[in-house]
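Just one protein chain is left out here, and the rest sit where they should.
Note that the chains are named A and B in the order they appear, and that numbering of residues resets to 1 at the start of each chain.
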Amino acid sequence: MIQVEALTKRYGSTTAVDGLSFTAQSGMVTGFLGPNGAGKSTTMRLILGLERATAGSATIDGQRYADLTAPLHAVGAMLDARSVHPGRTAFRHLLALARTHGIPRSRVHEVIGMTGLESVAGKRVKGFSLGMGQRLGIAGALLGDPGTLILDEPVNGLDPDGVMWVRGLVRDLAAQGRTVFLSSHLMHELALCADRVVIIGRGRLLADASMQDIIDQSERAGLIRVRTTEPDLLAQALSQLGAEVIPQENGVLHVRRASLEQVGAVAGRVQATVLELAAEVGSLEEAYLQLTADSVQYRAGHPAAPVSSSAEGSR
Amino acid sequence: MIENVAAARPSIDEHPDMTQAGRRVAPASARGGPTFGRVLAAERIKLTSVSSTGWIAAGTVVAAVTLAFGLSLFVRPGSATSGISLAVSGYLLAQLGMLVLGVLVGAGEFSTGMSATTFAAVPRRLPVLGAQVLLTALVALLTASVSLLASILVTSCARGSSGLALNVTDPETVRVAVGFVLFLTGLAVLGVGVGALLRQPGAALMAAVGLLLVADQLLAANPGYVADTVRAVLPAGGARMFADDAGLAALAAGPGPNFGAWGGGLVLAAWMVAALVAAGYRLRWRDVT
Partner (left out) sequence: MIMSSAPTGTTVAESVGAYSAPTLRRIVAAEWTKLLGLRSPIVIGLATVVGAGLLTYLSANASSGDPGFDPTAGLLDGMSVAFIGPLVLGVLVGTGEFSTGAFRSTFAAVPRRLPVLAAQAIVTAGFVFLMAVLAAGTSVLGILPAAASRNITPDLFGDGTPQGLLGAVSFHVAMGLLGVAIGALLRRPVPALVTAIVLMLILPLVAVLAADLTTDPLAASRSGTVSAQTAAVNTVVTFTPIGAGSTLMAPGPSAEGGPDLGSWGALLVLAAWVALPLVPAAFRLRRRDLV
């Protein structure tokens, strides 16, 4: 279990993490979301004791990271795939890590097998692709068979196979009773593997709730979409019943505060032919974008106007 | 309905940009591509936008001047040195600064991974090296000149009290001063060559230092015909450019070959050229990532 209380980190005049409090429970996967620069990586570094918090605390199973007797057995962390010396082979990197805790060589071979690195274990890390580097980072995190896993964007650069593998891995680990805390920008993927979500923006907590609660917050949750030949007629009938109707173009109506069955029944009653009737499902992405709309720090500008052709005849 | 979609898109042969040969033939400047002038401008921006350049140049000046001043405190009447030689004695530290400057410029592209971007923009590659050499030489020239002038100023007190003359119109003084600046500039360019060849700053620095300092010191400890000859043809032989006339006479009288001041300069130039040719070969014909 990871417990973060009033965690604050200031660099001079900038506040990267501002009074953050949340708990990542064991036995579930907790997703960690936020715009770029929100302070996710900083929070993880603070939990691991790589940086000292200005205020507040972060504990793993009630202990500060620095007080853990065998850190690798308690916490497996992958912060940055580049945290490896490029001149070493993957195997040696893991072996050295294992030696600090007296973890046997066999375990190193085991995690290499688990992460699919057998073919490149003897190669120097310098030549690794992004995906291989990520797998190596995950292998390092798994080395000590830890009770808590902290992963910063573990699926970054992985092929679809790898993404599915990580999904299965973290769900299995959580099912074994471990605490899994991972950050990601792949919303659809995270929605499939996380049980709870912590969303931060500009260093502050924006949401700490179960996945379903977050999704239900998105605009499209609870929205019924109906396309009919008589939109005005149906709209009137539904409004009279107290539903909220937002007409769209092409004969589409967006209806709130009514169930799918009710809309269908009303349409039948007023004899409006239904061409399409569906309940929109909210998505994590939508909920997240709405929640963090004010906290985005790096927003792209409007797409540039097309480059005008020069006299020399560019395209 | 579906068939008309394919006909609507024009074939590539009908595109106005395609000549009869089927390739673009407009010159680089007309197309907006990398001419040498543009490459030079780009390298200038890169060099001046990195704080380490300024720190190294400033550090070299400070080190050289401080050393010259420190050594000037040891001068007594009757010391076997000339006024200008005292002023250039800061070269011991300045030479290291110049090597570091050159090595960081030469190896910087590769150690930072910038090479992929740079040589995608300039696929002919060699102009980048050429621009780096020119700009480094310029920075080195400025740094060396400033060091010299400041050293002269700072040692004037000691020179006065020990009766060492520094006559600006004296041909020996002029030669030593010019030789000092040329030597340091040459070392910086040598650094660029070694850096671009080895592509790692640490290794390049050690190679350059080994060549310049270690080999020379080793041989100096065991004077003899062979040792002195080898010393003369190592890059440190370029130091003859700013040795005073008494020093040159002593070298001429010794067992090694008598290159004289400008001969020493040619030796250094030969090393520079060799390093740059090797670096250029690797750059042009081998991978850059």
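The rule is simple: a contact is a pair of C-beta atoms (placed from the backbone, for glycine too) under 8 Å apart; a residue touches a chain by one contact, two chains touch by 3 or more.
Keep in mind the model is a prediction, meaning the values are calculated, not measured.
Asker: Which of these, A:L7, A:A58 or A:L79, touches the one chain of the complex that we don't see?
Answerer: Among A:L7, A:A58 or A:L79, only A:L79 touches the chain that is not shown.
Asker: Using the touch definition from the top, which of A:D213, A:E244, A:E261 or A:E276 touches the missing chain?
Answerer: Counting the whole complex, the residue in contact with the absent chain is A:D213.
Asker: From the listed residues B:L71, B:L234 or B:L248, report the one that touches the chain absent from this view.
Answerer: Result: among the candidates, B:L71 touches the missing chain.
Asker: Over the whole complex, note the residues of subunit A touching the chain we left out.
Answerer: 1, 23, 25-28, 48-52, 61, 65-66, 68-75, 77, 79-80, 82-89, 92-93, 95-103, 140, 144, 147, 176-179, 196, 205-210, 213-214, 217, 291
Asker: Since one chain has been left out of the picture, which residues of subunit B touch it in the full complex?
Answerer: These residues touch the chain not displayed: 67, 70-71, 74-76, 78-81, 89, 92-93, 96, 100, 103-104, 201-202, 205-206, 209-210, 213-214, 217-218, 221-222, 224, 226-227.
Just so it is clear, only the chains that are shown with their structure count from here on.
Asker: Taking each chain's centre as its mean C-alpha position, how far apart are subunit A and subunit B in Å?
Answerer: Inter-chain centre distance comes to 50 Å.
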